[in-house]
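My structure is below; once you've seen it, I'll send some questions.
With one protein chain withheld, the remaining protein chains of the complex are depicted in position.
Take a look at subunit A:
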Amino acid sequence: MDVLTRNNVSISGVGAQAMVFVHGFGCDQRMWRLVAPAYEARYQIVLLDLVGAGSSDLTAYEPGRYDSLRAHAEDVLAVLAALNLREVIFVGHSVSAMIGVLAAVQEPARIGRLVLVAPSPRFLNDTNYFGGFEPADIEELLQAMDDNYLGWSGAITPVIMGRPDRPELTAELNASFCRTDPTIARHFARVTFLSDNRADLALVPAPTLVLQCAHDALAPLAVGIYLHHQLPVNELVVLNTSGHCPHLSAPAATIRAIDHFLQGAASIPES
């Protein structure tokens, strides 16, 4: 299967440069619907589902391969290669912010700028580091996911047989928003919440925007400030919104911040 089908890639918009939006844990590409259209007039827009999420090829999710975020970063780079895209603006939410970081380190030529939405390089607390969570909290999340087993899997069938060419399934697909295979979700949760990408931050060559929510239980302000100190070339913007999904809870402010970053990016000195 080609990577564009595997990652359920959809392309829209017009422009010489491409913007690639990658969703976070617990959802799929449809979570960008309030933000991505704002860029369609200026950029080529590339949306994708991480393998294991949304309408990606769930059979491609081999737990052994996806045991680290690096595999997802390689997937993203494979999509960019298949589309022959370079110097894209990568917009990643939550875990995908770190997937973008890994991709930018691995193939600097592919990723020109990074927009990290509610990022966290490590969720677990550590010596001299406040991530916000203890291992027991993550165990509890996995338990909560088990308890929501049927909630995750309720619309599993239409996701698996997801056929954009069959309109009669569209309604069902709509209902399947953010639902996926519970076993995959559980594995992905473990990989997401136990990953530690702090060491990769200093290696990021691309100018980066850190979009921090003022009140985010998953990525507290302290994490945003940590990122600001670690990333070589970056701008930190704190959005006055609550929660972990500013692109849904405060789409206008999110778009303004990204616009400002993209306009100002030219003036950021390249080191």
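Side notes on the structure shown:
The criterion applied here is as follows: a contact is a pair of C-beta atoms (placed from the backbone, for glycine too) under 8 Å apart; a residue touches a chain by one contact, two chains touch by 3 or more; residues count from 1.
The definition used in the following text is that contacts and distances are computed from a predicted model.
Missing from the rendering is one chain, named in UniProt as "histidine kinase" (options: "RNA polymerase sigma factor, sigma-70 family", "Phosphatidate cytidylyltransferase", "histidine kinase" or "ATP-binding cassette domain-containing protein"). Here one chain is not drawn; of A:Asp2, A:Glu62 or A:Asp137, the residue touching it is A:Asp137.
Interface note for the absent chain: among A:Ser94, A:Asn197, A:Gln212 or A:Thr254, the touching residue is A:Ser94.
The chain omitted from view is touched by exactly one of A:Ala82, A:Cys178 or A:Leu221, namely A:Cys178.
For subunit A, the residues in touch with the chain missing from this view are 24-27, 30-31, 33-34, 94, 133, 136-151, 154, 174, 177-178, 193, 215-218, 241-245, 248-249.
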